[in-house]
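A single protein chain has been removed from this complex, and every other one stays in its place.
Chains here go by letter, A and B, matching the order in which they are written, and residues are numbered from 1 within each.
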Amino acid sequence: MINILSSILILAGVFFYLAGSIGLLRLPDLYSRLHALTKADNLGLGLLIAGVALQSQDLLIMLKLLLVWLSVLAASATSAHLIARQARRQETGS
Amino acid sequence: MNSAGLIVFDALLLLSIVGLAWASLATTDVRRSIILFMALGLVLAVAWGRLLAPDVALAEAAIGAGLSGALLLAAAHGQPSPLPPESTNAPRNHGAAGMGMVLRWAITLLCAALAGTLVWALLHAFSNPQHDMLPRAISANLAASGVSNPVTAVLLNFRAYDTLLELAVLLTAVLGTFALGQATPGYRPAGLVFDGLVRWLVPVLILTAGYLLWAGAHAPGGAFQAGATLAAAGVVLRLAGRTRIGLPVGFMLRMIMAAGVGVFLLVGLTLLLLGRPFLGYPPAWAGSLILMIETAAMFSIAATLLLAFLGGQPESTDVNAVANRQREEDPRC
Partner (left out) sequence: MLTTQILYALAGCVLLALGVRGALLHASVLLRIVAINIMGAGVFLLLIAVAYRGPGLAADPVPHALVLTGIVVAVSATALALALARRLQVERDDG
């Protein structure tokens, strides 16, 4: 039961990663690419981590995995912001 | 585990490794090459995990993908944009374009021959039965080493000489960068969002470093991974435009740089005086001695890597050091 649930979560996570990567390749400009990449990948990683956490069945490992997810969320949100701001600055010409 | 699935995974992983290396070397755009190299580091970390080398995976993710990339990108910061293709295809130092072409092909063929020879030697080595003398000796003596992680046992006990000399190599490298000039100027202060990240990320990194140092005795981790994580905290602070990045100045900085080699040597010499072999720890004390050496080594490694990122001797804010430097520059007084 747990195996099936965790497989579904991991597959869903992989799906979002795939969507994010396709978005990165197909979308027209930097902002929409960033949007696809950070949003889809953050959700994908969350699902992936939920799936892996179910497999571990150890509270300490689950907490560590949660910390990994939160760190990646914060780091990717910040780097997306920094990249977008830099691009905006270059566009408006400074 | 399903072995057919594993082979598909291996094939994909190896294709991305070779593809990323190729792409990183094929471009003449320095930034593009560095970013592809960082991606290669991350994929390699996955490969280390696949080959059951979690200690190496941790170090690769922190150093190979993180710190090396940060170092190279900082160096590329002042570089001009990529040159137009016609001027980069023929290297400046080989006269005529035809000659350059011949040379390129000759070098490519030589490299292919090098790879071929290596593969031949490897297949030859693999065709002999593998002798597991060393791994067996390690697992037989692991209980007496003071730690239960075999990689830490090799690094800090069985082959402690090598690690001592490696710390000396690190110290020499950082002294070399000091000899070449001052640190690069810092960055402008970060905005609200980045600063907010720094405020909680740096403490988490420091905590992680402490955890890795402690865990190294029984699980993947140890002084190298911990030192790299600690250095990463300093790099983040510097990128966020802070002037104080956790490095002391003057005498204390020199002490921290030398601490790894110093404590290692002190332990070794003390053991010699007590009639034991150099760095031959008594089994009852091995665990504590290793933790002591690793703690000192972690601080040295962190300081070394952070100084490497600064790219030279940090501008001292210490009054005495400034006065000393002025005196050195002006020999009359």
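Convention: contacts are C-beta pairs under 8 Å (C-beta built on N, C-alpha and C of every residue); 3 or more make two chains touch, one makes a residue touch a chain.
Since the model is a prediction, treat every value here as computed from it, not as a measurement.
Asks: Let's see if you follow the contact definition: name the visible chains touching the chain that is missing.
Replies: Touched by the chain not displayed, across the whole complex: B.
Asks: From the list B:33, B:208, B:229 or B:295, pick the residue that touches the absent chain.
Replies: B:33
Asks: Out of B:8, B:102, B:115 or B:272, which residue would touch the omitted chain in the full complex?
Replies: Answer from the full complex: B:115 touches the omitted chain.
Asks: In terms of residues, what is the contact footprint of the unshown chain on chain B?
Replies: Within chain B, the residues that touch the unshown chain are 1, 6-7, 10-11, 14, 17-18, 21-22, 24-25, 28, 30, 33-34, 37, 40-41, 44, 47-48, 51-53, 55-56, 59-60, 63-64, 67-68, 71-72, 75-76, 79, 88, 91-93, 104, 107-108, 111-112, 114-115, 118-119, 122-123, 126-127, 130, 132, 134-135, 138-139, 150-151, 153-155, 159, 162-163, 166, 169-170, 173-174, 176-177, 180-181, 184, 222, 224, 228, 301, 304-305, 308-309, 311-312.
Keep in mind that, in the parts below, only the chains that are shown with their structure count from here on.
Asks: Hey, how far is the Cα centre of chain A from the one of chain B, in Å?
Replies: Result: the chain centres lie 27 Å from each other.
Asks: Mind pulling up the chain A residues that touch chain B in the complex?
Replies: Residues 67, 71, 74-75, 77-78, 81-82, 85.
Asks: Applying the document's contact rule, which stretches of chain B touch chain A when the two form their complex?
Replies: 191, 193-194, 196-197, 200-201, 204
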